[in-house]
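Shown next, in C-alpha coordinates, is the structure this report addresses.
Complex shown without one protein chain; remaining protein chains in place.
Per-chain residue numbering starts at 1, and chain names A and B are given in the order in which the chains are listed.
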Amino acid sequence: FPLVAREEKPRTQGLTMIIDKGLGIRETKDLLELATSYIDFWKLSFGTSALYPREILKKKIKLIKSYEIDIYPGGTFLEIAINQNKTSEYLNEAKELGFTAVEVSDGTLSLPISLRSNIIKQAKSLGFKVLTEIGKKDKNKEFKVNQMIKQLKKDVIDGADKIIVEARESGTGVSIYDQQGQADQFMLKKILLEAPNHNDIIWETPLKKQQVYFIRLLGNNVNLGNIDPREILALESLRNGLRGDTFKTI
Amino acid sequence: FPLVAREEKPRTQGLTMIIDKGLGIRETKDLLELATSYIDFWKLSFGTSALYPREILKKKIKLIKSYEIDIYPGGTFLEIAINQNKTSEYLNEAKELGFTAVEVSDGTLSLPISLRSNIIKQAKSLGFKVLTEIGKKDKNKEFKVNQMIKQLKKDVIDGADKIIVEARESGTGVSIYDQQGQADQFMLKKILLEAPNHNDIIWETPLKKQQVYFIRLLGNNVNLGNIDPREILALESLRNGLRGDTFKTI
Partner (left out) sequence: FPLVAREEKPRTQGLTMIIDKGLGIRETKDLLELATSYIDFWKLSFGTSALYPREILKKKIKLIKSYEIDIYPGGTFLEIAINQNKTSEYLNEAKELGFTAVEVSDGTLSLPISLRSNIIKQAKSLGFKVLTEIGKKDKNKEFKVNQMIKQLKKDVIDGADKIIVEARESGTGVSIYDQQGQADQFMLKKILLEAPNHNDIIWETPLKKQQVYFIRLLGNNVNLGNIDPREILALESLRNGLRGDTFKTI
(Lines give C-alpha, C1' and ligand atoms only; values in the text may rest on other atoms or scores of the structure.)
Protein backbone atom coordinates (compact mmCIF):
# COMPACT_ATOMS: atom_id res chain seq x y z
CA PHE A 1 0.00 0.00 0.00
CA PRO A 2 1.57 3.23 -1.12
CA LEU A 3 2.40 5.63 1.69
CA VAL A 4 2.51 9.37 1.34
CA ALA A 5 5.91 10.42 0.02
CA ARG A 6 8.36 10.54 2.92
CA GLU A 7 12.09 10.99 2.39
CA GLU A 8 14.53 8.34 3.51
CA LYS A 9 16.97 9.20 6.29
CA PRO A 10 19.00 11.37 6.49
CA ARG A 11 16.13 13.55 5.32
CA THR A 12 15.85 17.29 4.85
CA GLN A 13 12.23 17.69 5.84
CA GLY A 14 9.58 15.82 7.79
CA LEU A 15 11.96 15.49 10.73
CA THR A 16 10.76 14.00 14.00
CA MET A 17 12.35 14.67 17.37
CA ILE A 18 11.39 12.49 20.32
CA ILE A 19 11.61 13.41 24.00
CA ASP A 20 12.97 10.57 26.14
CA LYS A 21 12.32 10.87 29.86
CA GLY A 22 14.24 7.72 30.76
CA LEU A 23 13.91 4.73 28.45
CA GLY A 24 16.03 1.77 29.52
CA ILE A 25 18.38 -0.13 27.24
CA ARG A 26 15.88 -2.85 26.26
CA GLU A 27 13.10 -0.39 25.59
CA THR A 28 15.52 1.68 23.53
CA LYS A 29 16.37 -1.40 21.45
CA ASP A 30 12.66 -2.12 21.01
CA LEU A 31 12.03 1.38 19.74
CA LEU A 32 15.02 1.39 17.41
CA GLU A 33 14.09 -1.95 15.82
CA LEU A 34 10.55 -0.79 15.27
CA ALA A 35 10.77 2.86 14.36
CA THR A 36 14.29 3.93 13.53
CA SER A 37 13.13 5.11 10.09
CA TYR A 38 10.83 7.64 11.70
CA ILE A 39 13.19 9.25 14.25
CA ASP A 40 15.72 11.95 13.36
CA PHE A 41 16.52 13.58 16.71
CA TRP A 42 16.48 11.97 20.16
CA LYS A 43 16.41 14.28 23.19
CA LEU A 44 17.24 13.11 26.71
CA SER A 45 14.83 15.47 28.46
CA PHE A 46 15.63 18.14 31.05
CA GLY A 47 18.72 17.20 33.01
CA THR A 48 18.03 13.45 32.97
CA SER A 49 21.38 12.67 31.34
CA ALA A 50 23.07 13.81 34.57
CA LEU A 51 21.16 11.11 36.45
CA TYR A 52 22.05 8.04 34.36
CA PRO A 53 24.79 5.72 35.56
CA ARG A 54 27.63 6.78 33.28
CA GLU A 55 28.19 3.38 31.65
CA ILE A 56 24.49 2.98 30.86
CA LEU A 57 24.40 6.46 29.35
CA LYS A 58 27.39 5.82 27.10
CA LYS A 59 25.96 2.48 26.01
CA LYS A 60 22.62 4.05 25.20
CA ILE A 61 24.13 6.95 23.25
CA LYS A 62 26.32 4.58 21.24
CA LEU A 63 23.33 2.39 20.46
CA ILE A 64 21.16 5.26 19.27
CA LYS A 65 23.95 6.78 17.16
CA SER A 66 24.44 3.45 15.41
CA TYR A 67 20.95 3.88 13.94
CA GLU A 68 21.76 7.25 12.32
CA ILE A 69 19.85 9.31 14.83
CA ASP A 70 21.19 12.52 16.36
CA ILE A 71 21.12 12.48 20.14
CA TYR A 72 21.41 15.39 22.55
CA PRO A 73 20.78 16.38 26.17
CA GLY A 74 17.89 18.69 27.08
CA GLY A 75 18.60 22.42 27.03
CA THR A 76 18.05 22.96 30.75
CA PHE A 77 21.28 21.12 31.38
CA LEU A 78 23.32 23.59 29.30
CA GLU A 79 21.53 26.49 30.99
CA ILE A 80 22.75 25.20 34.34
CA ALA A 81 26.29 24.94 32.98
CA ILE A 82 26.13 28.50 31.63
CA ASN A 83 24.84 29.64 35.01
CA GLN A 84 27.89 28.02 36.60
CA ASN A 85 30.29 29.42 33.97
CA LYS A 86 31.04 25.91 32.81
CA THR A 87 29.99 26.00 29.17
CA SER A 88 33.26 24.61 27.82
CA GLU A 89 33.31 21.80 30.36
CA TYR A 90 29.72 21.01 29.40
CA LEU A 91 30.49 20.82 25.70
CA ASN A 92 33.60 18.70 26.26
CA GLU A 93 31.70 16.33 28.50
CA ALA A 94 28.88 16.07 25.93
CA LYS A 95 31.51 15.22 23.30
CA GLU A 96 33.16 12.66 25.54
CA LEU A 97 29.81 10.98 26.22
CA GLY A 98 29.12 10.73 22.50
CA PHE A 99 26.30 13.23 22.01
CA THR A 100 26.11 14.45 18.41
CA ALA A 101 24.07 17.58 19.00
CA VAL A 102 23.37 20.14 21.70
CA GLU A 103 20.41 22.37 22.43
CA VAL A 104 20.91 26.04 23.20
CA SER A 105 17.93 27.47 25.02
CA ASP A 106 17.09 30.13 27.53
CA GLY A 107 13.84 28.71 28.79
CA THR A 108 14.73 29.39 32.40
CA LEU A 109 17.67 31.81 32.35
CA SER A 110 18.08 35.07 30.50
CA LEU A 111 20.92 34.64 28.05
CA PRO A 112 22.62 37.70 26.52
CA ILE A 113 22.44 37.65 22.73
CA SER A 114 26.20 37.78 22.25
CA LEU A 115 26.76 34.89 24.65
CA ARG A 116 24.12 32.79 22.88
CA SER A 117 25.80 33.57 19.61
CA ASN A 118 29.21 32.54 20.94
CA ILE A 119 27.92 29.28 22.37
CA ILE A 120 26.30 28.33 19.07
CA LYS A 121 29.56 28.99 17.25
CA GLN A 122 31.63 27.19 19.86
CA ALA A 123 29.39 24.11 19.67
CA LYS A 124 29.49 24.13 15.87
CA SER A 125 33.28 24.37 15.91
CA LEU A 126 33.38 21.26 18.09
CA GLY A 127 31.40 19.37 15.46
CA PHE A 128 28.00 19.36 17.13
CA LYS A 129 24.76 19.91 15.34
CA VAL A 130 23.11 22.82 17.13
CA LEU A 131 19.44 23.14 17.87
CA THR A 132 18.30 26.38 19.43
CA GLU A 133 15.04 27.01 21.17
CA ILE A 134 12.84 30.09 21.02
CA GLY A 135 9.92 30.91 23.32
CA LYS A 136 10.54 31.13 27.05
CA LYS A 137 9.29 28.53 29.50
CA ASP A 138 8.20 31.10 32.05
CA LYS A 139 4.87 32.42 30.81
CA ASN A 140 5.29 35.84 32.37
CA LYS A 141 8.60 36.42 30.64
CA GLU A 142 7.36 35.04 27.37
CA PHE A 143 9.28 36.20 24.36
CA LYS A 144 7.12 38.47 22.27
CA VAL A 145 6.76 37.04 18.82
CA ASN A 146 8.97 39.75 17.34
CA GLN A 147 11.75 38.76 19.67
CA MET A 148 11.23 35.14 18.75
CA ILE A 149 11.56 35.98 15.07
CA LYS A 150 14.60 38.17 15.65
CA GLN A 151 16.23 35.37 17.60
CA LEU A 152 15.33 32.81 14.96
CA LYS A 153 16.99 34.84 12.23
CA LYS A 154 20.07 35.49 14.34
CA ASP A 155 20.42 31.82 15.27
CA VAL A 156 20.28 30.78 11.62
CA ILE A 157 23.02 33.25 10.78
CA ASP A 158 25.11 32.00 13.70
CA GLY A 159 24.94 28.49 12.28
CA ALA A 160 22.12 26.78 14.16
CA ASP A 161 20.94 23.69 12.27
CA LYS A 162 17.36 23.86 13.46
CA ILE A 163 15.30 26.29 15.51
CA ILE A 164 12.83 24.75 17.90
CA VAL A 165 9.61 26.53 18.82
CA GLU A 166 9.21 25.67 22.51
CA ALA A 167 6.13 23.90 23.87
CA ARG A 168 7.54 22.25 27.01
CA GLU A 169 6.58 18.69 27.73
CA SER A 170 3.01 19.74 28.49
CA GLY A 171 2.32 21.70 25.31
CA THR A 172 0.41 24.40 27.19
CA GLY A 173 0.87 27.97 28.36
CA VAL A 174 4.16 28.71 26.64
CA SER A 175 5.47 30.52 23.53
CA ILE A 176 2.77 30.24 20.85
CA TYR A 177 0.46 27.97 22.88
CA ASP A 178 -2.35 28.99 25.23
CA GLN A 179 -3.42 27.12 28.36
CA GLN A 180 -5.41 24.65 26.25
CA GLY A 181 -2.47 24.01 23.95
CA GLN A 182 -3.99 25.91 21.01
CA ALA A 183 -1.51 27.75 18.81
CA ASP A 184 -1.94 31.55 18.71
CA GLN A 185 -2.92 32.41 15.11
CA PHE A 186 -1.30 35.84 15.08
CA MET A 187 2.04 34.65 16.41
CA LEU A 188 2.05 31.62 14.17
CA LYS A 189 1.28 33.54 10.98
CA LYS A 190 3.91 36.10 11.78
CA ILE A 191 6.58 33.46 12.31
CA LEU A 192 5.64 31.69 9.08
CA LEU A 193 5.68 34.98 7.22
CA GLU A 194 9.05 36.11 8.48
CA ALA A 195 11.03 32.92 8.87
CA PRO A 196 13.64 32.71 6.08
CA ASN A 197 12.87 29.02 5.60
CA HIS A 198 10.01 27.10 7.22
CA ASN A 199 12.15 24.03 7.13
CA ASP A 200 14.56 25.60 9.63
CA ILE A 201 11.88 25.21 12.27
CA ILE A 202 10.96 22.23 14.44
CA TRP A 203 7.59 22.70 16.10
CA GLU A 204 7.28 21.13 19.52
CA THR A 205 3.91 19.38 19.46
CA PRO A 206 3.59 17.01 22.43
CA LEU A 207 -0.21 16.90 22.15
CA LYS A 208 -1.91 14.90 19.41
CA LYS A 209 -4.17 17.79 18.50
CA GLN A 210 -1.07 19.93 17.92
CA GLN A 211 0.42 17.26 15.65
CA VAL A 212 -2.82 17.06 13.65
CA TYR A 213 -2.97 20.86 13.49
CA PHE A 214 0.52 21.32 12.07
CA ILE A 215 0.24 18.41 9.63
CA ARG A 216 -3.00 19.88 8.30
CA LEU A 217 -1.51 23.38 8.17
CA LEU A 218 1.97 22.71 6.82
CA GLY A 219 1.73 19.26 5.30
CA ASN A 220 2.88 15.79 6.23
CA ASN A 221 6.54 16.75 5.97
CA VAL A 222 6.50 19.41 8.67
CA ASN A 223 9.23 19.06 11.33
CA LEU A 224 7.75 18.06 14.70
CA GLY A 225 9.33 17.66 18.13
CA ASN A 226 8.75 16.65 21.76
CA ILE A 227 7.03 13.51 20.53
CA ASP A 228 6.45 10.82 23.15
CA PRO A 229 8.48 7.76 22.01
CA ARG A 230 5.39 5.60 22.59
CA GLU A 231 3.49 7.75 20.07
CA ILE A 232 6.04 7.56 17.27
CA LEU A 233 4.04 5.13 15.09
CA ALA A 234 0.85 7.02 15.90
CA LEU A 235 2.47 10.23 14.63
CA GLU A 236 3.81 8.50 11.54
CA SER A 237 0.29 7.20 10.92
CA LEU A 238 -0.92 10.80 11.02
CA ARG A 239 1.80 11.91 8.62
CA ASN A 240 0.82 9.11 6.23
CA GLY A 241 -2.93 9.55 6.47
CA LEU A 242 -3.27 6.14 8.14
CA ARG A 243 -5.44 7.49 10.93
CA GLY A 244 -8.90 9.00 10.86
CA ASP A 245 -7.79 12.50 11.80
CA THR A 246 -5.74 13.13 8.69
CA PHE A 247 -7.31 10.52 6.40
CA LYS A 248 -9.45 13.00 4.52
CA THR A 249 -7.00 15.80 4.30
CA ILE A 250 -3.97 14.13 2.80
CA PHE B 1 -7.54 -15.63 47.72
CA PRO B 2 -10.56 -16.44 45.64
CA LEU B 3 -11.04 -14.23 42.60
CA VAL B 4 -14.37 -13.44 41.04
CA ALA B 5 -15.31 -16.20 38.60
CA ARG B 6 -13.54 -15.56 35.31
CA GLU B 7 -13.55 -18.11 32.51
CA GLU B 8 -10.30 -19.59 31.25
CA LYS B 9 -9.23 -18.83 27.70
CA PRO B 10 -10.60 -19.27 25.10
CA ARG B 11 -13.54 -17.72 26.92
CA THR B 12 -16.98 -16.76 25.71
CA GLN B 13 -17.47 -13.69 27.87
CA GLY B 14 -15.40 -11.19 29.80
CA LEU B 15 -13.25 -10.64 26.72
CA THR B 16 -10.56 -7.95 26.74
CA MET B 17 -9.18 -6.29 23.63
CA ILE B 18 -6.02 -4.18 23.91
CA ILE B 19 -4.94 -1.38 21.60
CA ASP B 20 -1.24 -1.51 20.78
CA LYS B 21 0.26 1.70 19.38
CA GLY B 22 3.70 0.23 18.85
CA LEU B 23 5.06 -2.14 21.50
CA GLY B 24 8.46 -3.54 20.65
CA ILE B 25 9.37 -7.23 20.76
CA ARG B 26 10.77 -7.21 24.30
CA GLU B 27 7.85 -5.26 25.70
CA THR B 28 5.49 -7.63 23.92
CA LYS B 29 7.22 -10.58 25.57
CA ASP B 30 6.98 -8.82 28.95
CA LEU B 31 3.26 -8.32 28.52
CA LEU B 32 2.60 -11.87 27.32
CA GLU B 33 4.50 -13.44 30.22
CA LEU B 34 2.62 -11.31 32.70
CA ALA B 35 -0.89 -10.99 31.39
CA THR B 36 -1.61 -13.47 28.61
CA SER B 37 -4.52 -14.90 30.64
CA TYR B 38 -6.27 -11.55 30.53
CA ILE B 39 -5.96 -10.69 26.84
CA ASP B 40 -8.26 -12.09 24.12
CA PHE B 41 -7.85 -9.66 21.21
CA TRP B 42 -4.77 -7.61 20.32
CA LYS B 43 -5.25 -4.69 17.94
CA LEU B 44 -2.37 -2.97 16.13
CA SER B 45 -3.92 0.49 16.12
CA PHE B 46 -4.78 2.67 13.12
CA GLY B 47 -2.46 1.91 10.23
CA THR B 48 0.60 1.20 12.40
CA SER B 49 1.04 -2.29 10.95
CA ALA B 50 1.98 -0.65 7.63
CA LEU B 51 4.86 1.10 9.37
CA TYR B 52 6.60 -1.88 11.01
CA PRO B 53 9.65 -3.38 9.35
CA ARG B 54 8.10 -6.50 7.80
CA GLU B 55 10.27 -9.04 9.62
CA ILE B 56 9.59 -7.44 13.00
CA LEU B 57 5.86 -7.45 12.26
CA LYS B 58 5.81 -11.14 11.32
CA LYS B 59 7.86 -12.03 14.37
CA LYS B 60 5.53 -10.08 16.64
CA ILE B 61 2.37 -11.58 15.16
CA LYS B 62 3.76 -15.09 15.46
CA LEU B 63 4.73 -14.47 19.08
CA ILE B 64 1.31 -13.14 20.06
CA LYS B 65 -0.53 -15.95 18.26
CA SER B 66 1.51 -18.53 20.15
CA TYR B 67 -0.20 -17.29 23.32
CA GLU B 68 -3.73 -17.99 22.02
CA ILE B 69 -4.57 -14.36 21.41
CA ASP B 70 -6.30 -13.13 18.27
CA ILE B 71 -4.40 -10.34 16.53
CA TYR B 72 -5.64 -7.91 13.92
CA PRO B 73 -4.80 -4.60 12.25
CA GLY B 74 -6.82 -1.45 13.04
CA GLY B 75 -9.88 -0.81 10.89
CA THR B 76 -8.60 2.39 9.32
CA PHE B 77 -6.16 0.32 7.33
CA LEU B 78 -8.95 -1.73 5.70
CA GLU B 79 -10.89 1.46 5.01
CA ILE B 80 -7.92 2.75 3.03
CA ALA B 81 -7.75 -0.50 1.08
CA ILE B 82 -11.48 -0.33 0.31
CA ASN B 83 -11.01 3.26 -0.81
CA GLN B 84 -8.31 2.05 -3.22
CA ASN B 85 -10.37 -0.94 -4.41
CA LYS B 86 -7.83 -3.28 -2.93
CA THR B 87 -9.89 -5.25 -0.40
CA SER B 88 -8.81 -8.68 -1.69
CA GLU B 89 -5.15 -7.69 -1.69
CA TYR B 90 -5.58 -6.41 1.84
CA LEU B 91 -7.12 -9.63 3.10
CA ASN B 92 -4.50 -11.76 1.37
CA GLU B 93 -1.71 -9.67 2.80
CA ALA B 94 -3.24 -9.87 6.29
CA LYS B 95 -3.35 -13.66 5.90
CA GLU B 96 0.22 -13.81 4.67
CA LEU B 97 1.40 -11.74 7.65
CA GLY B 98 -0.35 -14.08 10.04
CA PHE B 99 -3.21 -11.97 11.36
CA THR B 100 -6.06 -14.11 12.69
CA ALA B 101 -8.80 -11.48 12.60
CA VAL B 102 -9.78 -8.33 10.76
CA GLU B 103 -11.83 -5.32 11.70
CA VAL B 104 -14.49 -3.96 9.37
CA SER B 105 -15.31 -0.36 10.18
CA ASP B 106 -16.49 2.77 8.46
CA GLY B 107 -15.21 5.27 10.97
CA THR B 108 -13.86 7.55 8.28
CA LEU B 109 -15.40 6.42 5.00
CA SER B 110 -19.04 5.79 4.15
CA LEU B 111 -19.38 2.12 3.32
CA PRO B 112 -22.45 0.88 1.41
CA ILE B 113 -24.32 -1.80 3.38
CA SER B 114 -24.01 -4.43 0.68
CA LEU B 115 -20.26 -3.87 0.35
CA ARG B 116 -19.81 -4.16 4.12
CA SER B 117 -21.80 -7.35 4.06
CA ASN B 118 -19.67 -8.79 1.26
CA ILE B 119 -16.40 -7.93 2.99
CA ILE B 120 -17.53 -9.62 6.20
CA LYS B 121 -18.43 -12.77 4.28
CA GLN B 122 -15.23 -12.68 2.24
CA ALA B 123 -13.10 -12.37 5.36
CA LYS B 124 -14.99 -15.18 7.09
CA SER B 125 -14.50 -17.42 4.07
CA LEU B 126 -10.74 -16.81 4.31
CA GLY B 127 -10.80 -18.06 7.89
CA PHE B 128 -10.56 -14.75 9.70
CA LYS B 129 -12.48 -13.89 12.80
CA VAL B 130 -14.37 -10.71 11.97
CA LEU B 131 -14.90 -7.79 14.29
CA THR B 132 -17.07 -4.99 13.02
CA GLU B 133 -17.32 -1.52 14.41
CA ILE B 134 -20.38 0.67 14.84
CA GLY B 135 -20.45 4.40 15.64
CA LYS B 136 -18.69 6.79 13.28
CA LYS B 137 -15.47 8.56 14.20
CA ASP B 138 -16.56 11.88 12.72
CA LYS B 139 -18.88 13.41 15.27
CA ASN B 140 -20.91 15.34 12.73
CA LYS B 141 -21.72 12.21 10.77
CA GLU B 142 -22.40 10.20 13.88
CA PHE B 143 -24.54 7.14 13.37
CA LYS B 144 -27.87 7.64 14.99
CA VAL B 145 -28.44 4.92 17.53
CA ASN B 146 -31.09 3.29 15.37
CA GLN B 147 -28.64 2.97 12.55
CA MET B 148 -26.08 1.52 14.96
CA ILE B 149 -28.58 -1.10 16.08
CA LYS B 150 -29.62 -1.91 12.53
CA GLN B 151 -26.00 -2.34 11.57
CA LEU B 152 -25.28 -4.46 14.62
CA LYS B 153 -28.08 -6.88 13.77
CA LYS B 154 -27.05 -7.07 10.13
CA ASP B 155 -23.40 -7.70 11.00
CA VAL B 156 -24.35 -10.58 13.30
CA ILE B 157 -26.40 -12.15 10.52
CA ASP B 158 -23.51 -11.68 8.09
CA GLY B 159 -21.28 -13.67 10.39
CA ALA B 160 -19.38 -11.07 12.41
CA ASP B 161 -17.88 -12.63 15.56
CA LYS B 162 -18.05 -9.49 17.66
CA ILE B 163 -19.47 -6.00 17.22
CA ILE B 164 -17.40 -3.19 18.65
CA VAL B 165 -19.03 0.00 19.91
CA GLU B 166 -16.54 2.67 18.85
CA ALA B 167 -14.89 5.04 21.31
CA ARG B 168 -11.69 5.97 19.47
CA GLU B 169 -8.47 6.01 21.40
CA SER B 170 -9.60 9.10 23.34
CA GLY B 171 -12.97 7.79 24.51
CA THR B 172 -14.66 11.14 23.92
CA GLY B 173 -17.03 12.78 21.47
CA VAL B 174 -17.94 9.72 19.44
CA SER B 175 -20.80 7.19 19.12
CA ILE B 176 -22.37 6.82 22.57
CA TYR B 177 -19.82 9.05 24.37
CA ASP B 178 -20.02 12.78 24.97
CA GLN B 179 -17.06 15.16 25.12
CA GLN B 180 -16.36 14.12 28.72
CA GLY B 181 -16.45 10.44 27.83
CA GLN B 182 -19.79 9.81 29.57
CA ALA B 183 -22.02 7.22 27.90
CA ASP B 184 -25.36 8.54 26.64
CA GLN B 185 -28.03 6.81 28.72
CA PHE B 186 -30.68 6.81 26.02
CA MET B 187 -28.44 5.37 23.34
CA LEU B 188 -26.98 2.82 25.71
CA LYS B 189 -30.32 1.54 26.96
CA LYS B 190 -31.65 1.27 23.46
CA ILE B 191 -28.66 -0.77 22.32
CA LEU B 192 -28.92 -3.07 25.34
CA LEU B 193 -32.65 -3.48 24.76
CA GLU B 194 -32.43 -4.30 21.09
CA ALA B 195 -29.15 -6.21 20.77
CA PRO B 196 -29.90 -9.90 20.18
CA ASN B 197 -27.14 -10.89 22.59
CA HIS B 198 -25.19 -8.52 24.85
CA ASN B 199 -22.26 -10.83 24.59
CA ASP B 200 -21.93 -10.03 20.88
CA ILE B 201 -20.75 -6.58 21.83
CA ILE B 202 -17.30 -5.32 22.80
CA TRP B 203 -17.46 -1.87 24.40
CA GLU B 204 -14.49 0.34 23.70
CA THR B 205 -13.61 1.86 27.08
CA PRO B 206 -10.20 3.52 26.94
CA LEU B 207 -10.90 5.62 30.05
CA LYS B 208 -10.86 4.08 33.50
CA LYS B 209 -14.17 5.68 34.42
CA GLN B 210 -15.72 3.97 31.39
CA GLN B 211 -14.33 0.59 32.47
CA VAL B 212 -15.71 1.09 35.99
CA TYR B 213 -19.04 2.20 34.54
CA PHE B 214 -19.54 -0.85 32.34
CA ILE B 215 -18.33 -3.33 34.96
CA ARG B 216 -20.79 -1.87 37.43
CA LEU B 217 -23.58 -1.83 34.84
CA LEU B 218 -23.08 -5.16 33.10
CA GLY B 219 -20.94 -7.14 35.50
CA ASN B 220 -17.31 -8.20 35.68
CA ASN B 221 -17.62 -10.38 32.57
CA VAL B 222 -18.55 -7.60 30.18
CA ASN B 223 -16.46 -7.44 26.98
CA LEU B 224 -14.19 -4.38 26.95
CA GLY B 225 -11.88 -2.98 24.29
CA ASN B 226 -9.31 -0.27 23.47
CA ILE B 227 -7.54 -1.04 26.72
CA ASP B 228 -4.06 0.42 27.09
CA PRO B 229 -1.67 -2.57 27.39
CA ARG B 230 -0.08 -0.88 30.42
CA GLU B 231 -3.49 -0.90 32.14
CA ILE B 232 -4.28 -4.57 31.60
CA LEU B 233 -3.65 -5.64 35.22
CA ALA B 234 -5.41 -2.52 36.47
CA LEU B 235 -8.48 -3.50 34.43
CA GLU B 236 -8.32 -7.09 35.61
CA SER B 237 -8.14 -5.75 39.19
CA LEU B 238 -11.37 -3.86 38.50
CA ARG B 239 -13.02 -6.98 37.05
CA ASN B 240 -12.00 -8.94 40.15
CA GLY B 241 -12.92 -6.31 42.72
CA LEU B 242 -9.26 -5.90 43.68
CA ARG B 243 -9.41 -2.13 43.43
CA GLY B 244 -11.36 0.40 45.48
CA ASP B 245 -13.65 1.44 42.65
CA THR B 246 -15.37 -1.92 42.28
CA PHE B 247 -14.56 -3.38 45.70
CA LYS B 248 -17.96 -2.71 47.17
CA THR B 249 -20.03 -3.58 44.18
CA ILE B 250 -18.83 -7.04 43.26
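The definition used in the following text is that contacts are C-beta pairs under 8 Å (C-beta built on N, C-alpha and C of every residue); 3 or more make two chains touch, one makes a residue touch a chain.
The model shown is predicted, which means the values in this text are computed figures rather than measured ones.
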Omitted-chain contact residue, chosen from A:11, A:65 or A:86: A:86
In chain A, positions touching the absent partner: 21-27, 45-48, 50-53, 56, 76-77, 79-81, 84, 86, 90, 107-108, 137-138, 168
Missing-chain contacts mapped onto chain B: 1, 3, 26-27, 29-31, 33-35, 37-38, 230-234, 236-237, 240-244, 247-248
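Simple rule for what comes next: only the chains that are shown with their structure count from here on.
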Where chain A and chain B are represented by their mean Cα positions, the distance between them in whole Å: 35
